[in-house]
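Below: the structure, in structure tokens.
Note that one protein chain of the assembly has been removed; the remaining protein chains are unaltered in position.
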Amino acid sequence: MIAYLPHTEEDIKTMLVAAGINDIEQLFADIPRELVLSKPLEIPEGLSEFEVYRRMQALAAGNRVEPVSFLGCGSYQHIIPSAVAHVLSRSEFSTSYTPYQAEMSQGILQGIFEFQTMICELTGMEVANASLYDGHTAASEAAVLALNSVRHSDTILYSSTLHPFTRQVLKTHFSNLPVHLEEVPADNGTTDLEQLVERLRPGVAGVVLQSPNNLGYIEDLSGLADRVHENGSLLIVSANPLSLGLLKSPGEWGADIAVGDTQPLGLPSYFGGPSVGYITATEKLLRKMPGRIAGQSLDREGTRAFLLTLQAREQHIKRERATSNICSNQALAALATTVYLASLGRRGIREVAEQNLHKAHYLHGRLLKETPVLALHNRQFFNEFPVVLPKKVAEVLSGMEESGFFAGVELHCLDPLMPEEALLIAVTERRTREEMDRYVEAMKEALS
Amino acid sequence: MSEKNNPLIFELSKPGRRGYRLPDLDVPAGELSSLLDPGLLREREPKLPEVSEIDVIRHYTALSRRNYGVDLGFYPLGSCTMKYNPKINEQVAAFEAFQQLHPLQPESCAQGTLALMHELLRQLSEVTGMSWGTLQPFAGAHGEFTGMKLFKACFQKRGESGRTKVLVPDSAHGTNPASAHLAGFEVVEVHSDSRGLVSLESLKEHLDETLAGIMMTNPNTLGLFEEDILEISRAIHDVGGLLYYDGANLNAIVGKVRPGDMGFDVVHLNLHKTFSTPHGGGGPGCGPVLVSETLLPFLPVPDVVKRGDGYHLENNRPDSIGRLSGFYGNVAVMVRAYAYLLAMGRDGLARVGELAVLNANYLKERLKDSYELPYDRLCKHEFVLSARGLKEKLGVTALDVAKRLLDFGIHPPTVYFPLIVQEALMIEPTETESLEVLDRFVQVMKTIAREAAESPETLKQAPTSTPVRRIDEVLAARKPIVRWHPEEQS
Partner (left out) sequence: MEIPKDLKYAKTHEWVRVEGDVAYIGISDYAQEELGDIVYVEMPAAGDSYQKNEEAATVESVKAASAIYTPVAGTIKEINPELENAPESINQKPYQAFIFAIQFSDASGLDELLDAESYQKHVEQEKAGH
């Protein structure tokens, strides 16, 4: 028996007769003989469901997830309400296709509309799309949006404090296009805004910054939007949306476009994927936004209804003139974020953000006071901070792992310009005081 | 305006309601102002809803019941391969040991997932007849973009940057030319001939040293196998070009024919099509890219490699096109696809291709008397009908047929694609549908054809049994409303 195939021998006979064909091989008669495989593929034979389960269990056992994690750097372990998994398990959602037939897809469409609303509220912006692949590719799409909106522009300025992967993805995205990418240096851990402003000139479409940035530091963007706008350019801010429960939103900073990743809102790390990229913007950029957008309208009886709109911008209509080739969004993953935000609500998101702040500062305080660990820079942070150890991080990590901790991210691995002693530590609301106290003790031991 | 009792979550909001209880803060809470400058704090509260947990569950459960998935019924969307999504895949994908894995964990602690990714790549390479690849692209279109960048990198390395043109058949999906363009290529359309296949004549006009290559899918979007493929790949290779395979239609030939053997240099797959992972209402998907030996050095980083002591992420690839995504791709989708491959195995996959094609030909033969069949010949896993005759004689369009299908609880086929067929209806049943399901579809389609002749108004008014009727797309595009506004709350 082969799984998931319902045909009986009799079914096949009936169908062959109706199709006017003698045997199955004739169905492939239009294929040159030399192309039809004559021997089986070199993959194992199929298994029963139970055997699949056992095999996957064995594979999963090769992963270690018991150590308490203080890893961040773009993927975070947060508390996820049980409602999220429950809603995602509704197979009317998970086994549905993109809602091109709106009348029978009101569920997912309304879900997307709610997502768009919530992400607009968090980021303080006016319009949003139905999500993009991840925060890093979203930053590229924002750069494209800026280049398409500012006439006679070909340059994007971006901060060196963007996540290293965001910078790499930007470079890959534009490597074959006539676009000039210019990196603006940091000044003690945050963007050197003076340098940034100096580089504003005709031809600059937009400026991309991240806050909290790649070191977890919060960037003070006061006055920046005005300077950027004076130059006729757009301000693009990449922001961890969970931090926006507390921190000033890109909209409040005067940004034209906000991007980021909603993985911290309802999604597990899952070795990096899926996550959910978001892009929000001012209303006047709406018609150039990439990707799918859910809109509100009326049906023939005047009932409010939702549908995918502004599709004329998309690749399936504009084809090679499309400004983006993106076809899909992260629909189901975006729904996880929607359910998360609905569950936490406006007060819950504030509470979660505050807990992150306080817990991170607790650990930071104890480490700096009680161990030889030093702060990398003297900047304000949200739930992630870099420290300098008296030894190389590589020498400390395995000891910490033995004590039951993934102590943090070795910054030198992601960015060779970082010292080998620099460790990026993330603390979320999921970490308990008891875990942090043990961490401090383990660190003392590892450094002795 | 009547809402028919279908509120937005924001409209259920009541100040003071909370939907989730967090653990209490167990560390001292200092004054906010001592930790952060007040200027860094947000001033305007985000207007997220305030609802209770039961509201959340009821609201989204109600929404799910206003949605349609493969688990509810037939979904013959051409080029989408809406096959059954096995539930064991969901169960194993939910293992904590897969979910909680952080992408920057020590590799020694991620050997399970790394092994899975490696073995998945190996099996996908074998299925496609390619040498190796990457799992990073998040979707088919992302895979196409990757493929085009691989082309660019290869030619740049060879010092052949004059190769600027990529050929795309006029029947291709819109992402093809869009992706080529984004990688810096000029797109040139190749015409289809009367057979519905790539015209060799049209192709030969472009065989010169400015040719980078061609993007094709085989079978094509009409569901027809490009019989001249060996001649095409020879011709392109002879002038130093490369061939890109859009794997959207792989379900027709999986286990029977391999794109690598046809001469393709780059192949992208859609795990959410051929390999059964759920479409999720539009994502997340996974679009792995497999390549021939020529293109191996240019693959994105990191690669997943196996070395004596285990599996590793390898970044040392000097000629790589770079990073395409933040981490390693949609791993949760890879886990599901791998479980599917484990269940199907080599014999299962071969059967998939056979039965997908059998189902399609069966439907085609049974429907061709009720609808126009522009290409009346052996098809692969999908075929295209045309409602052009209905439109000319009865004023009824492919859209009207599609909307009427909704009233019968069946998701319509793809409409108005490919562009080379007027009033197109592209039907792909997939191999997981039974004879009974197919027969019911035939019966419904014949009923609709009869209604078109006898009472076209029924189609024009359709759908009438869905939660909403036909929606004003023009209004939506003229005055776009893409979010709820607080002032609207009554």
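Lettered A and B in written order, each chain numbered from 1.
Here is the rule we go by: a contact is a pair of C-beta atoms (placed from the backbone, for glycine too) under 8 Å apart; a residue touches a chain by one contact, two chains touch by 3 or more.
Nothing here was measured: the structure is a model prediction, and the numbers come from that model.
Student: For a quick check of understanding: of B:52, B:370, B:422 or B:447, which residue touches the chain that isn't displayed?
Tutor: Spelled out, the listed residue whose C-beta touches the missing chain is B:422.
Student: Just name the one of A:287, A:347, A:377 or A:412 that touches the chain not displayed here.
Tutor: A:287
Student: Just one of B:53, B:227, B:439 or B:473 touches the chain that is missing; which is it?
Tutor: Per the contact definition at the top, the residue touching the missing chain is B:473.
Student: Which residue among A:39, A:151 or A:369 touches the omitted chain?
Tutor: Going through A:39, A:151 or A:369 one by one, A:151 is the residue touching the chain not shown.
Student: Considering the whole complex, not just the chains shown, which residues of chain A touch the missing one?
Tutor: On the side of chain A, residues 151, 287, 311-313, 317-318, 321 touch the unshown chain.
Student: Where does chain B touch the missing chain, residue by residue?
Tutor: 422, 473-474, 477-478
Going forward, only the chains that are shown with their structure count from here on.
Student: Quick one: chain A and chain B, Cα centre-to-centre, how many Å?
Tutor: Distance between chain centres, rounded to whole Å: 19 Å.
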